[in-house]
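Note that this complex is displayed minus one protein chain, with the remaining chains in position.
We call the chains A, B, C and D, going by the order they appear; numbering starts again at 1 in every chain.
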Amino acid sequence: MGIFTLAISAIFINNFVLTRFLGLCPYIGVSKKLDSAIGMGMAVIFVMTMASTITWLIQNYILNPFDLVYLQTIAFILTIATLVQFVEMVIQKMAPALYKALGVFLPLITTNCAVLGVSIININEQLSFVESILHGVFAGIGFTIVLIIMAGLRENLEKAPVPDSMKGLPISFVLAGLMAMAFLGFAGFQI
Amino acid sequence: MSNNEKKLKQVGQNNQDLYSVTVSPHMSEYRSVKSVMWNVVFALLPALIVGIYLFGMRALLLTVYGVIAAVLCEALIQKLRKQPITVNDGSAVITGMLVAFNFHAAAPWWIPVLGSIFAIAIGKHVFGGLGHNPMNPALLGRVFLVASFPTYTAAGWIPTLRNSISGITSNMDIPAVTDLVSSATPLAVIKSLRDPSFVNNINEAFPNASQILMDEAASLPTIQNLFWGNIGGCIGEVSAAALLLGALWLAWKRIIEWRIPTFFILTVFVLTFIFGGIDGLFSASILLPFFHIFAGGLMLGALYMATDMVTSPLTKKGRIVFGIGCGFMTVVIRFVGGYPEGVTFAILLMNLIVPLIDKHTRPKPFGFVPDK
Amino acid sequence: MGFMTFPGGIHPDDNKRYSKDAKIELYPQPDKVVIPLNQHIGAPAKTIVKVGETVKTGQVIAEAGGFVSIPMHSSITGKVSKIGRFPHPSGSMQMAVEITKTDADNWVDLVDDDYQTLTPDEMKERIRSAGVCGMGGAGFPTAVKLSPPKGKDIDTIIINGVECEPYLTADHRLMLEKSEDILNGLKIFMKIAGAKQAYIGIEANKPDAIDKMKNLVKSETNIGVVALKLKYPQGAEKQLIYACTKRRVPNKGGLPLEIGVIVQNVGTALAAYEAVRYKKPLIDRVVTISGKIVQHPKNLQVRIGTQFSDLLECCGDTTAEISKIISGGPMMGFAISTLMAPVTKTSSGLILLGKKESRTYEEQTCIRCCRCVDVCPMNLLPSKIAIDVKYEDWDGADEAGASDCIKCGCCAYVCPAQIRLIQWIDIGKNKLTEMKK
Amino acid sequence: MSYYIRLGLILFLIAAVASAVLAFINGLTEPIIIENQIQLEIQARQVVLPQADTFEYVEDELPYYRGLDEDGNIVGYTFMAVGSGYSGDIDTMVGLTDEMIVSNIQVIQQTETPGLGANCTRPEFTEQYQDLDAEQVKIERDGGKVETITGATITARAVSNSISEAMIQMKKQLEAAPKINIEPDIEEAA
Partner (left out) sequence: MSLIKEMTKGFFKENPVFVMALGLCPALAVSSSIENAIGMGGAATFVLLCSNILISLLKNLIPSKIRIPCYIVVIASFVTIVDMTMNAYLFELHKNLGIFIPLIVVNCVILGRAEAFAGRNNVVKSIFDGIGMGIGFTLALVAVAFFRELLGAGQLLGVNVMPANYQPILIAILAPGAFLTLGLLLGLMNLLKKPEAD
């Protein structure tokens, strides 16, 4: 699979949020303001890339050789949780400015199913090491793009007379649905 | 004492609110949202008339269904929400017309009806009604139908009645869809013609495949026919000429602005010219871009849907970005996407990023000095 | 050469046909004048007369209330009959001195100096004590405007003869009838400010005034007459400066003097000339009384403090019921509820509108048609500011440029949804000023 | 420090117990899972090539199974054709008779649009392929004999082309390796 194909596929065609239904909690929760959406997006890209890398190594050098595939879920989730902790600590020490921007979002990512999702999909689709890493990057970018779009739209919705019963969560889902409709345009891309 | 003097004396006493006090300015163009909307309806009429001429009264019937459904739906929602009912502002009528325009005349009656209801209820009123919908309702209605009932909407196109004027009055029955799907739309033919893997496969397997393709290419309507609308297709999008006529009216009335349609169409033209050929860049015939512009919904989309005020950017620069983006996405979807028609999705996708475009193309105030 | 102009703007019907050929008529001393203490930008003047005191025409009745302020003078000969709150043309009730006529017009002593020999400071002092302020609308004390802070060099004076507000023709008539005095006033400004060049900006719909002024400055090397495109708000200070010099006044509260320019109104130039040469205080001005329903639209030279009702009387009956009275021009003027308000130093006109012209509409939803964005001469996003203000997003309003608004009214003029954009923006502007304090 | 060691130990203990439990359950379920998968493939093979009694795996560029009847005669072949459909790969199990004619097909795995492309699993669609040769396995638009699914030309074309290509490949493979095993024991004797 070429990088381009992988990118288009992960970002648009099989967008994690709009077609794979992964990472919805942060998608709905952190899309109220554009600034925080960008911060969250960056944090997710970062963690997804790291997670893709490490979980692939674990799968192929620990679980597969020792016939421990049934421990996949435990291993991956623990790895991701540790990774997030570790990343948080490292960023805090090394790049306080970055930590300030991403800090609040990092703990949220542990329970972001997009991260575990990308790891499992990498294994299920038998991607190579490099492909796995790229998939992590692009899936994170895809997540970020829809998150930012959503935040832009929701900032405007704050100033619209949305019916009371639809305010908040419901309208966000309807909006996500309409976004997914627009993203249907990417379905069936032959690249 | 003159009449006036008496009046003035009266004023002098205490009659403070004799004259109405409003904030400035005290002059206005006396336009209204209503007049803007009805002008758009008016501008869509030529396309409708061509549609009726080509496809018979059924085209009118479907349009009327769409409009009635849209208007009733809007009125019902506003009544339920205990809001003033504003269906006479014409915006629901436009939505209804545009939804119907996007389908061929053989579609069953419930197609424009469901499309309009979805467009008005989900596309517009969940967000608070006119002026607040982030995406073009009519296009959402179209995607809803295309995704939900592909067999009725994406099946193909129906031939025109151009050879029998008398057909105009007699074509009221619902024809079976399959009877009418006589050939692929021009866009579908173009699509298969420029799919290299497809062409190669075919040539390998069947020596006479090129001949088949040539026949299909020959069946492409000539550009004149595409321009005047003498082709099969959807009710409102067949005649580029009629659509242009209406758009010129709107431009003259300053209701639509030239930037979006111009950059939209120009981008499609340039990109299809460069990438349209199957033998690499610039290998396409100069005619191909014209096919791309006049066939399908591009004219309708560029002139009436991309220019929808509510869902297009605020600033001039933003409108240029928006137009180019629409054109780019249209070509991408037409060339590599699953649908032969990319206009709908292109506009919807660009609608999504309008807030971001607005944010980044905000004009600098006159005499702008950057913050220190 | 084409006409100079600025980006944005609108083309309303200028409606000047009613009064542009009416020669300036002198309106005699009225029976009663009401002289508000606040006719200008800055601190209100402080009264120095008491009720019952008799005053001559031109006598000081109130002193400047601070550095940015002007003194007020009695505009008739009579007795101070009341000091209290009176209707003000801005629509509110404000402190004013009421003087009732007792005698024939009896002026304070005037002079006729060879004013050319005066030093700039002496000239400035005469302008200051004559109570001259900008007569175009804002009313900034002229003497203050002519004293730029140290380090700011003024190289250009622009005389604003644009009069872009529809209906108004007072400045137009002045340029035709008092052209030489205006030119002299301009020269006084140049001398005081030390400016090397000057422009007189006149809109294209006043070809006779353009010709007249052009003839007059033929021999001057450093004074030019700039013919400007017919477009509103051509006469707004920043737009006028840009059209004449291509210089942009910095936003966020920047002043023209920062780019070396001072703009003065035609009437101001005349008043300054008269103040410097004759020591004549500013007690009268030319006011346009116009409107479709006014039987005899006129340009009247009236005493400051004359009530609008008096002026209307001399213009004959109205042909239809009055529905709205505007003090100033229809784009930026104030609608007032009563004709009892007086003429002030900044009153350029009195416009009467009938029912038909003053129709008001319900505010509808913004359909984002962007007409307001396209016409805004300041490049702002009026519709966005209005929505932000409505939803109290002050940061958003600030970002969209609420504080840069010049309230020209172009946006509201073109808005098909009849949104009171100026009102919303004004609320935002005030709130932002308050927050920044 | 000992506190942290204690924490680590507790966590390790829990993880160890969990692993042990999982290992135990894995031991119970794994054979069933593998058996399920094998059964599924066998069933599919039998559906597409009902004439055959047993199947025999052959490793080649395109791996395939030989279908043998009760007497051990080759009656046909089964193989997987993989085509790129509308939204992902479509895996089709194809049964081929000895005469290189499709006996039957079954779509094993697809992610096409429900109600549209996903209709390619329906018998109305798959039965069309019966008794077609490699040239005929094309959709009508491309000169073959397969009617497309309404609204899902891409899916139909993907399935058809993948089968057609795989059939051509099979032909090559079989021509390269001459038909053997007609009478396995005779061969041995010779």
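Everything that follows uses one rule, which is that a residue touches a chain if its C-beta (ideal position, glycine included) is under 8 Å from a C-beta of that chain, and two chains touch if they have at least 3 such contacts.
None of these values were measured; they are calculated from a predicted model.
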item	value
Displayed chains contacting the withheld chain	A, B, D
Selected residue (touches chain absent from view) among A:19, A:36 or A:60	A:19
Touch with the omitted chain, as defined above, among A:54, A:145 or A:174	A:174
Hidden partner chain, touching residue among A:10, A:28 or A:137	A:28
For chain B, residues in touch with the removed chain	80-82, 110, 114, 122, 126, 144, 147-150, 152
Contacts of chain D with the absent chain, listed as residue ranges	6-7, 10-11, 14-15, 18, 21-22, 25-26, 28-30, 32-33, 36, 40, 113-116
Interface with the unshown chain - residue positions in chain A	18-25, 28, 70-74, 77-78, 81, 110-113, 116-117, 120-121, 124, 163-167, 169-181, 183-184
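Methods note: only the chains that are shown with their structure count from here on.
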item	value
Innermost chain, taking as reference the mean of every protein Cα atom displayed	B
Geometric centre distance via CA averages, chain D-chain B, whole Å	45
Whole-Å gap separating chain A and chain C, where each centre is the average of the chain's CA atoms	60
Sites on chain C at which at least two other chains make contact	none
Where chain D touches two or more other chains, by residue	86, 154
Contacting chain pairs - touch in the sense defined above	A-B, A-C, A-D, B-C, B-D
Chain D partner contacts - residues on chain B that touch it in the complex	150-151, 154-155, 192, 198, 201-202, 205-206, 208-209, 212, 338
Chain C to chain A touching residues, read off their complex	387-388, 390-391, 393
Chain D - residues contacting chain A, complex	15, 18-19, 22-23, 25-26, 30, 84, 86-87, 113, 154
